[in-house]
Structures are given as C-alpha cells and as structure tokens.
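One protein chain is absent from this view; the other protein chains keep their places.
Then we have chain A:
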C-alpha cells in the first residue's frame, strides 16, 4: 500500500519536474531517493523521516526528504536557475540568428531579432511599396505595435518555436521546389506570396475578419494574375493555388487558428460540453440508417470517427476538408452496406450528426471557423469538399439546436436524459443495451458461452466420476462374485488315473457283454 502511494507521488513529481525542467542533478538524487523509499518498507529509520535540512519537521519523500517549507525553498532555487538557463539559451539563439541575419543584410544591429527584422521589413516595405506591393494589395499594411513584437520575441519557449519551424521549413522547401517547375511565373508567385506574408505580419493586430478578407483577396488576385498575365492554364492554376494555400496557411496557422481575439475557444468548449451532455442519444432516435451490428459497418463508423477527429491535426484548410470528405465517404459506405442501396442526403445528414456526437471532435468550432475564413473560397461553396463541409456545418448547427422534438422524445424524457437522471439504456429489457459497442456485446456473448461451457464441464466431470465409481463398483462386484463362486466350488484336483491297460479292470458291466466275436474261416 505504502509503495503504491509513493509511486503516485513520484509520478506527480515527475510531472512537476517535466514542467519545471529541473536539472539532471536533481533527477539523479530523486532516483536515489526512490530506492530509499522502497527500502523503507522493510526498515524505517526515525532520522529518515525528518526533514533533511534538520529543521525538525518531518520530511516527505515526494519533496526529496525535505519538509514542505524547505522543499519550496530548494525547488524555487532550482527553478530560478532553470529559468535563467532558458533565458540564456533564448538569448544565445537570438544572437546567432541576428548575426546570420546581419551577415546576409547589412543590418543596423538592433537589440532584438524581431525588432531588427521588423525594421528591415519596414524599409523593405517603403522601397518596394511603390513598385509592386501597391499593385497586389489594395489594403494598406498597417504597422503592428512594437510592444507586441518584442514581447513575443521574449517568450521563453524556444523549443516549441523550433519544432514548428521545422515543419514550416519543410513546406517552404517543397513550395520553392514546386514553383521552380514554373520558371518565371513561379518566381513571380513566390515574390507575391512573400510580400503577402510580410503584409500579414503587420496585420496581426487587426480583427480576424479583416485578416481573412486580406487572405481571400490575395487568393483572388493571384489566381487572376496567373490567368491573365501568366497565361497559366486553369487546371494548373488550381494546382498552384493549392500549393500557395498550403504554404501561406502553414505559416499563418499559429496566429490565425483560434485567435485570442475571438470567442472561438469559448464556442469550442460550449459545443464539446453540449455533445458530452448528449451522450445518451441512440442511432434509433436520430433515425440513422446504419446497423452497427454488422462488423463491416461498425468498422466504417470507427473509420469515419477517426477521420473527423484527425481533422484537428491538419494545418492547411484543404487538408482539413480532405478529412471531412474521407469521413463522409466512410459514412456513405456504412449506409450502403446497411441498406444495400446508395445513400441519399436524407440518410447522410443524420448519420453525420451521429458520427459527430459519437466522436466529439476536438476544437470543432475553431476548425470550422478557420476553414471558412482561410480556405480558398471557390472550394467552400462548390465542389465535393464544399458539399461535405456544408453538411458538417449543418450537423453542428443541428446539434446546437437539438431538442426533444427532433429526437421524437417527450420533453420530460429529454430533460431527464439531459440532466443525467436516467439513461435510455437503463430502460432496456435486456441486460445490455443493443447499441453498446460491438466489443462489449461480444464479451457478454463470450461470457454467456463460458458459463455454459462451465456447466457442461461440471456435468461431464460428475458423469466421469460416476463412471469411475461405477467401474470400480463393477470390478469389485465381479471380484466378489468370483470369490463367492470360488468359495462355493472349491477347486479339487484328483490324483491322476492308472495306466490305460487297466482301463476296464474295474468295469463291472464288462461281464455282461456278449463274448467277443470269433473270426470264422471259410473255405475258398
């Protein structure tokens, strides 16, 4: 018991350590201590229970043997040290980047990296504005506040930034490689995209709607320019647009996905809570034409749920849309297998609603908002992806509005289910609900089967024992009978008879026999 408690404490501490990034020195001493605490189960020394600092209070293994007060002091010291180190690392990285930047451009040696970048961009903006920028961007690029820039630069999370930059770098490389195939047009596109990203950099303080509008304008301008000036065939324009979207949205993602200035996150939590509250909704209530008892169908349902959850992990709006489309295809398959005919929209929407309720995809509203704001608009209003996305929007809107009537329930039942007083599952006459997941059902079946087998096994064992007993009884019986008979008729062996010659010697009846026939001689 003590061991498990200690273990839990260690886990908790590990958590703190991970968050606080304590130096390895402390980790090593923690290991030593854990050994000690394991030994303690056998032998407890009074001195070991006291605080290591000798303040007289009892120590705690979770606090490295310190009492709470001393521990806090020690921990604070270590944490300060770590923060100091982090700062130094961040500053070093900044310096390095600055130097790299300064060597490529004759920079004026500003204090912080982003600030110098900021200055650089501003001068760039000034010089290029006259020539190209104005042509592409009608909206004037407002200058972001310096304060926000510097604060962001100082945020001590270099590891996260580096991680994301790896992916952005990869996407950038791919983008450049892709554009190389278009030679001059590619160069032009790259220049425009760069300018756009720079312009967006200064628009971070604007409302998300304004940023979205800028992005949409950019999409439209670039596509038009390619067609009219670059004379790019339409199929290729679409391809290039896809790549542009991928490139810019990978870079903008962290600033424009679920931004703090909006209530996206609040909406996310609201819908998540709502879906959780609706956990009791059964496919029957929604009239979902999917029979999950068919293994293939439940397979499809699981796949559809996985796809819709996966949507959150994608960065590019188009990839998110692709997840929705994949999910929808699986739903259609599930319906087709159940009904044996192609599904119509009348079947599809309820099933999608059911999948969303079952999956409770993370950050659903944020994702929808993000796609609406930053996806290439032509793809949202038309095309297959657009169709499925619209269906998802409908499903979410429906879930938000869902009431007793839409589930064919009485208001009382609905309220009771919503408040969690009862569950429709409990009212089922069977001991498990018919819509429980297949695994659980299978388990119940197997348990049933096992108990039946058990019974039969016992019966067989009984019979076998009986048979054994019978057999023993039978042998005993036979042996006894044989014994009886043997006793009743004792075996007596008579002495052997006399010689064969005297066989008739004692035969009295021989005297009465007629005399033996004498041979008669006939003349002849």
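Note that a residue touches a chain if its C-beta (ideal position, glycine included) is under 8 Å from a C-beta of that chain, and two chains touch if they have at least 3 such contacts; residues count from 1.
Here is the rule we go by: contacts and distances are computed from a predicted model.
Asks: Can you work out the missing subunit's protein name as recorded in UniProt? Choose among "Exosome complex component RRP41-like", "Proteasome subunit alpha type", "Dynein light chain" or "Ras-related protein Rab-17".
Replies: Record says "Ras-related protein Rab-17".
Asks: Considering the whole complex, which of A:54, A:234, A:295 or A:362 touches the chain not shown?
Replies: That would be A:234, which touches the missing chain.
Asks: Could you tell me which of A:216, A:282 or A:298 touches the chain that is not displayed?
Replies: Within the whole complex, the residue contacting the unshown chain is A:216.
Asks: Quick one: say which of A:342, A:439 or A:496 touches the chain that got left out.
Replies: Of all options in A:342, A:439 or A:496, contact with the hidden chain holds for A:342.
Asks: Decide which residue listed in A:405, A:423 or A:475 touches the omitted chain of the complex.
Replies: A:405
Asks: From the listed residues A:165, A:187 or A:390, report the one that touches the chain absent from this view.
Replies: Among A:165, A:187 or A:390, only A:390 touches the chain that is not shown.
Asks: In terms of residues, what is the contact footprint of the unshown chain on chain A?
Replies: On the side of chain A, residues 209, 212-213, 216, 220, 224, 227, 233-234, 237, 287, 328-329, 332-333, 335-336, 342-346, 348-350, 372-373, 377-378, 380-384, 386-388, 390, 393-394, 397-398, 401, 405-406 touch the unshown chain.
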